[in-house]
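The complex is shown incomplete by one protein chain, all other protein chains being positioned as in the whole.
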Amino acid sequence: MTLNKTQIAEIDQLRAQQAATRRATVPALEEILYTALPVLDHGFVRVIDYMGDDAAITQAARVSYGKGTKKLNEDKALIFYLLRHWHTTPFEMCEIKYHVKLPIFIARQWIRHRTANVNEYSARYSIMDREFYLPAAEQLGVQSTNNRQGRAAVLSPDEAAKVQKILREDAERCYQHYMEMMNLQGSDGGEDTEPQILDPNRSGLARELARMNLNLNFYTQWYWKTDLHNLMHFCRLRADAHAQYEIQAYARVLLDTMQRWVPATFEAFQQYREGAINLSKSGLDVLQRMLRGEQVSEQSSKMGKREWREFCQSMGLNDNGQIVSPQNKVA
Amino acid sequence: MTLNKTQIAEIDQLRAQQAATRRATVPALEEILYTALPVLDHGFVRVIDYMGDDAAITQAARVSYGKGTKKLNEDKALIFYLLRHWHTTPFEMCEIKYHVKLPIFIARQWIRHRTANVNEYSARYSIMDREFYLPAAEQLGVQSTNNRQGRAAVLSPDEAAKVQKILREDAERCYQHYMEMMNLQGSDGGEDTEPQILDPNRSGLARELARMNLNLNFYTQWYWKTDLHNLMHFCRLRADAHAQYEIQAYARVLLDTMQRWVPATFEAFQQYREGAINLSKSGLDVLQRMLRGEQVSEQSSKMGKREWREFCQSMGLNDNGQIVSPQNKVA
Amino acid sequence: MTLNKTQIAEIDQLRAQQAATRRATVPALEEILYTALPVLDHGFVRVIDYMGDDAAITQAARVSYGKGTKKLNEDKALIFYLLRHWHTTPFEMCEIKYHVKLPIFIARQWIRHRTANVNEYSARYSIMDREFYLPAAEQLGVQSTNNRQGRAAVLSPDEAAKVQKILREDAERCYQHYMEMMNLQGSDGGEDTEPQILDPNRSGLARELARMNLNLNFYTQWYWKTDLHNLMHFCRLRADAHAQYEIQAYARVLLDTMQRWVPATFEAFQQYREGAINLSKSGLDVLQRMLRGEQVSEQSSKMGKREWREFCQSMGLNDNGQIVSPQNKVA
Partner (left out) sequence: MTLNKTQIAEIDQLRAQQAATRRATVPALEEILYTALPVLDHGFVRVIDYMGDDAAITQAARVSYGKGTKKLNEDKALIFYLLRHWHTTPFEMCEIKYHVKLPIFIARQWIRHRTANVNEYSARYSIMDREFYLPAAEQLGVQSTNNRQGRAAVLSPDEAAKVQKILREDAERCYQHYMEMMNLQGSDGGEDTEPQILDPNRSGLARELARMNLNLNFYTQWYWKTDLHNLMHFCRLRADAHAQYEIQAYARVLLDTMQRWVPATFEAFQQYREGAINLSKSGLDVLQRMLRGEQVSEQSSKMGKREWREFCQSMGLNDNGQIVSPQNKVA
């Protein structure tokens, strides 16, 4: 993560301000407000603002005149009840706003979540920073053969070094050309001065065109605002082990901020979403047969091969449908 | 507006709390936070929470690290520019949450605005208050003959009194029966005690069924949360003179809260939305001909009769397409 | 369900028309197109239009140039895979449009599903039909004591008769007054003539006001259009046994139309949504312990009382956490 001096000063200035408010306030989240939480090599997540807390959920669920809280444990029980029964609207009553810096190819996955508000840094209007994502060697996974959209083991150190070299050189060259086409002097990034004209005798290509030469690993940034229900939905999908590693890295930081913000909801989220599984009609049938003592196999499960494997894995069973003892359990 | 003692105490308690925050804070809105602003005979609007202020709009538009403000007048100019050019996303970065009490037939219009979050008081779960909307005599408009969804002049005092009598008696009878079917004693409203069982020897109809006997003028209530862009969209349509009077009454109170919250945006809203008109291609053509000195009539305008009338009215012209002098101007 | 002669003739006329199209076409759905499928005492569901079929889902998932189908069983396997893994966007590529007649209190539940397009019959503009929902005696459930938003056993025949009398008389009286206030002659419903002026010497109250005297069991109607993903979401929540009976009745008819339209998706829906359960982290832990032979009780489950009961019920266990033999199984 690279913040220049101006940016650091601006953040510090924001953090120094305090005002009195009658609104629901969460000290644990205030503590990190505006701070840049690092993700990947140059990215970050900053909490810019928030509305509501755990109590605001029960307050809305009860359509209260007052705070909506009864005893603390009753409130928590209600939050657990609401999440367990897929009552989504009370969680929509809390809202959070982030400033995120992220590689473009990740931004393209992220934006698929439509129920959110976004203001992205405009490359039609402004000049992009000279910052691109270069995966660490331990992230350079081989194409998986049994999952067409996944990674298997990592590349050999030699292969990894070659890949990193290609990615770095192509990004650097493309950025250099990006600046040249706009008739601007390339900078080495990080500083906060305006780029200088390269050649006063020629004109520069429009920014909205020059940007097309940048690679998909260049960083963009945006303000992203969503409600708690949609934040949980995002994190359930994107912090999941099947999501691409790079977006997982962001989702995990979002979850950290959620834990500070609404700790009771976070706990319920772990219970009913993150650690939960969807058990299909066939899966339910298989389990009931197993509980009655029947030994069920892939053949007798009426599931397909892949579904059976997924089922066994999610239940902590081996591929023969037998319970794995805790010490041997799949992580 | 009828708040019982418990409700008043709950609101007072909320208003008495103060906390320190680093978030953008708007003193003029804090002033009325949680307070019930009366609308119609029993309704209200309460601001429960808010996120952001005028500066948050420019901050998001610039994807700033800091507050995003430059000089105050530059910020205001940017807000005006954004609204003029229909840049909607920066206005989505501000959010507001209301608690609203409103007649059901108005709630049914209101809910058509889908880009908002809603938690409504549940008549499956709880017992509805004995409160219904009874229009004042001066609101009892006659069915308009030239606008099938409008009101013309008001009813005669006699007719109005008859209508009010019908509405009152039917609502009272229906509520009485609502309670009886649930085997509950009717109350005269306003108090805050739980309703008592009517007859210990019989069982009561389920609430989710009994409610169907209530009239559409009974009051419901909900928490309603939306972003500033959608709030403006709501107000543009619902504070408009063509909207039904009863929802206008709510939209005008929402506009008052918006003025406290984001005064610069409010001013821009008046300029580019509330006081603005959409000029059609034909309208533009007519105006240009008029500016060249041509006298344009309905016939030569190429507009339909109704469109021509609307055009003239919006431009302050009489039905012959002639400018009305300011003193004679249609309000 | 009451359709008057004009309406029947209009539907017949629509059904008589045929055109050639290159679009994906589903004969089983064409068969019932435009037909009114009865629901409750006066309601209906009519399929007005549709876009896509099962193959359109795989076509979109593969971003195909052609039909997107490979072998039929590969297509079906892909649909099952997509639904199992919560890939929602391919199902959004199919769209369906309904005309629904339904009681207002059900319309108010229904409209909470925001991701849909709605055109409702306007009571500002038009006169409402004299049709209200009168529940059959076997639907008049007593208020449940352990579930505040549910019904328990039905009322006694005597009580039921009293409730029906109240509902009928109040609705009839309120409709009579509705017409009188508008200065219109009441009709006995069903016919298709325009209502007549009652008294030529007085003016009628505006429709937008008079409607407020109607009860929540009066029927309204709307065009409702949604995509297949959101249709499934609606049906999962509203065809569920915990939903209010009256909306269940509609959801079940929607499911029937879905089965005609996209049979493979319907089958996957039954497998992964309708017949599936969400197993919490604790539930998963309890099951794994049970599979290892441990006898788990409410106390040792770490679940709350209510959650334990729900868990046992969904797994087909009795309240002691013991498997119920198939013949004793809870329905």
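In order of appearance the chains are A, B and C, and numbering begins at 1 in each one.
Throughout what follows, a residue touches a chain if its C-beta (ideal position, glycine included) is under 8 Å from a C-beta of that chain, and two chains touch if they have at least 3 such contacts.
Everything numeric here is computed off the predicted structure, so don't read it as measured data.
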Original post:
Of A:Ile32, A:Cys174 or A:Leu284, which residue touches the hidden chain?
Top reply: A:Cys174
Original post:
So which of C:Thr2, C:Ser64 or C:Asn147 would be touching the chain we can't see?
Top reply: C:Ser64
**OP:** By the contact definition given up top, give the residues of subunit B that touch the hidden chain.
**Re:** 77, 80-81, 84, 86, 89, 112, 237, 270-272, 274-284, 287-288, 290-292, 304, 306-307, 310, 314-317, 323, 325
Subject >> Residues from subunit C at the interface with the omitted partner, ascending >> reply: 3, 6-7, 9-11, 13-15, 17-25, 30, 33-34, 48-52, 56, 59-61, 63-67, 89-90, 92-93, 95, 97, 99, 117-121, 221-223, 225, 227
Subject >> Those residues of subunit A which, in the complete complex, touch the missing chain >> reply: 103-105, 107-108, 111-112, 114-115, 118, 122-126, 133, 135, 139-144, 148-152, 155-156, 159, 163, 166-167, 170-171, 173-174, 177, 180-182, 202-209, 211-217, 244
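Rule of thumb we're sticking to: only the chains that are shown with their structure count from here on.
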Subject >> Rounded Å distance, subunit A centre to subunit C centre (Cα mean) >> reply: 35
**OP:** Compute the distance, rounded to whole Å, between the mean C-alpha positions of subunit B and subunit C.
**Re:** 30
**OP:** Identify all positions of subunit B at which a residue touches two or more other chains, and write them in rising order.
**Re:** 118
